[in-house]
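Below you'll find the structure, written out as structure tokens, and then a few comments.
Excluded from the complex is one protein chain; the other protein chains are retained at their positions.
We call the chains A and B, going by the order they appear; numbering starts again at 1 in every chain.
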Amino acid sequence: MLNQLGYYSLIFGLLFSVLAILQSIRPVVNKSNLISKNIYFSIFLQFLFVILSFTFLTSSFVTSDFSNLTVFNNSHTEKPLFYKISGVWGNHEGSLLLWLLVLTLFILIFVITSKKFDNKYRLLTIFFQEIIIFGFFLFIILTSNPFTYLYPVPSQGLGLNPILQDPALAIHPPILYIGYVGTSLVFSSALASTINKNINSGWAKHIKKWVLTSWIFLTIGIMLGSIWAYYELGWGGFWFWDPVENVSLMPWFCLTALIHTLLVLEKRNQLKNWSIILAISTFSLSMSGTFLVRSGILNSIHTFANDPARGLFILVFLFLLVVSAILIFFLYSKDENKNINWFSKDALIIINNWFMMYFLSVVFIGTVYPIFLEVLANEKISVGPPFYQKLIIPFLIPFLLTMILSTRLRWVKDNIYKINIKQISIFTLMSLLTIYFLNISDKNYLFASILISSSFFLFFNSLNDFLKKNIKLSQKISHLAFSCLILSILLNGIFSSEINTNMKEGDQINFEKKIIKFKTINFEKENNYKLLRGNFELVRPGKNILSFYPEIRVYDQPKISTSEADIKTDLFSDNFIVFSLLNDEGVFNVRYQNKPFMIWIWISSIVLAIGGFFAIVRK
Amino acid sequence: MKRKIIFILCIFLTIFVFLSFFMGLDKDNVYKPIKIIDNKILNFKGDDLYSNKILDLNNIVDTKFILINIWASWCSPCRSEHKYILQLKKNQQLSIIGLNYKDKVQNAKNFILELGNPYDFIIKDKSGTISIELGAYGVPETFIVNTETKKVIYKYIGPIDKEIKSEIEKIIRS
Partner (left out) sequence: MKKLIKLILMISLTFLNPVLAKSNDEIANKISKNIRCLVCQGQSVYDSQSDFAISVRAVIEKKINDGSSEEEIYEYLKSKYGEWISYEPKLNKFTYLLWLLPLILFIFGGLLIFKKVFIRI
């Protein structure tokens, strides 16, 4: 019953999206540019039907209705309610429905909030957005219907993957999708304003809100994913340069560049074409990300169930979108006269973009190059952390230094002597000294210490900026948070220490003046899994003793065993113990890690997003 | 004019990217190791399962071919391939060496008692390091070495079935 209702809601939604496409393009073609009441009506109904369909799927999950194939594959009667609900979007079909829900919600919000803009621009934006929505409707109905009927009805489901039963991961996908979907609106709006030729500071102000919203959600989404990887997947790492992680990072770089470019557009009415190019690329990157993840073309820990048919659909759809975007851009955009002084805030923003595009290209090339090489030369290579670190880290130093300058320069043109020459010379001297000292020892630490010095430099400068009145609050917050983020990532990377050893119950080992004791091991039984709980003690000189209870879980449905780390967090460092069974004779592989400033990575990411929030709220 | 060139370049680049993605869709992203048949001279030492003496591959066989089979008592596909290995034992040209992967000695002995012993020698690989040195992925896995050239000439990952068995026999005869 719920199956049919959900499916027909989707069909009705599809019909209204077709209606909205026709209603939005007709007034543009016959040049009346009138927005009729009907178009509001269609967009509202389309949203209503998607929400209905989503509700039906959710209730199927909550009531464990196994006549639905998606529910059967991804749920189980014994799952807690929270994970039954998160199971709705924890699979391919349901996550697409959620995606569609956000898409239709966003276009509704756009229609309501954009009344002061001219009609042709609004109609065209609705038109492009509705085409994307139409594509998604087709995609769901044709290749990934979440309401497939299953008969005979099984009495029990296959269960949600236990690794995915986690609070951070339950809310990570929706938040990331909101970020992705936001970029689609930026894309449609950019194309519409290219045709309508209303790319000016008014448009910049208006689209900035959407850009910032996507950026905030993307930032938080990426952070949640990496928190999950930190305590669930990884053995202490939080960023693996895994293709799926990279795919979410690419639109982030693009959006960050776009936020800064829009500032120039808003203040100086410059860089119009560049803003449009960035808007188009952001969305294309989000979509190709989806393609790469969903088609199973990548070898990654996070891949969904593979289905080439789905990959083909997204590929063709994306290709049509990108080609038409390029066509529209070349047909309607005009060459613009740029006049930007090389020593001004504007110039620094361009330099910021330059670096962002470089980081983007490194991540993009690193991610897709193995696919290309395999197709064209039949060679298989792996591109992993060393590649990204080697190409990105050296460029961070000049990047951080230009960031320091950014708050110190005025728009249009500034006087070079205004810069505190002393400060710069101190920094140069400092770097030279560091080079001198470290050249003798190890070349790898040369970079590290210059980097740390530059990020400290940026950190204190951003702190100092808080006292100034002429800088926007959002910028103060975000830049401080960013410097804090870079700093904590670097310090964490360099000063992390770990020991990886084999222990039996009752063993103890010494590690860097600390003692790790493996006290006991207990066998316990929980609702849907059995577990081995270890009790470890960490004795640190001059500090309190920490007790750890890491677990090895063996789940019943499906049969998977996982290691649950126990992490003790304080302001300065995380202590992390995880263990796994090595063989039947009671020997365990125990890994202890001390990771300094771990919590600051999360705190600064959140503050970074808060900075974006202030940019939306305050003028 | 310049604009047109950039436009055409953009379109071509897009087509190129999407075409590669399209072709990539058909590719399997699971690693296929057929290409790498290690051509280096192969030799290894290890403890014998029964006598605990150190065995050196060079000194224990005098046939033209050696079949190295990685197995373990806890690996259920190993059970299914065992009868084919027993059949292969009939070939005079072939010595069969078992590499017992991360196993308990008693379980391994029971396994052999139950299913029969096709192996001329069984070498223990308690830590799994010998199989890594062979370039193996896990259990079951089978190599054929030509003792004259000291090269791995055939490698198969997974349980041996009827077809693989006859393929191996063909290689030995040629």
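Before moving on, here are some points about what is shown:
Here, a residue touches a chain if its C-beta (ideal position, glycine included) is under 8 Å from a C-beta of that chain, and two chains touch if they have at least 3 such contacts.
These numbers were taken from a predicted model, which means no experiment stands behind them.
If you put the hidden chain back, the residue from A:Val375, A:Ile499, A:Val554 or A:Ile616 that touches it is A:Ile499. One of A:Arg26, A:Lys380, A:Lys472 or A:Lys519 touches the chain omitted from the figure, and that residue is A:Lys380. Shown as candidates are A:Ile131, A:Ala170, A:Leu292 or A:Val362; the residue that touches the absent chain is A:Val362.
Listed by residue number, the positions of chain B touching the unshown chain are 31, 33, 35-36, 38, 40, 101-102, 127-129, 131-135, 137-138. Remark: the residues of chain A touching the chain excluded from display are 233-235, 237, 240, 242-243, 298-303, 338-342, 347, 350-351, 354, 357-358, 361-362, 365-366, 369, 373, 377, 379-387, 390-391, 395, 422-423, 426-427, 430, 433-434, 437-438, 441-442, 445, 448-449, 452-453, 456-457, 460, 464, 494-495, 498-500, 563, 580, 582, 589.
We adopt the following convention: only the chains that are shown with their structure count from here on.
Within the complex formed with chain A, the residues of chain B that make contact are 3, 6-7, 10-11, 14, 17-18, 20-27, 29-31, 102, 104.
The touching residues of chain A, when paired with chain B in their complex, are 288, 291, 295-299, 308, 311-312, 315, 318-319, 322-323, 326, 330, 335, 368, 371-372, 374-376, 380, 583-584.
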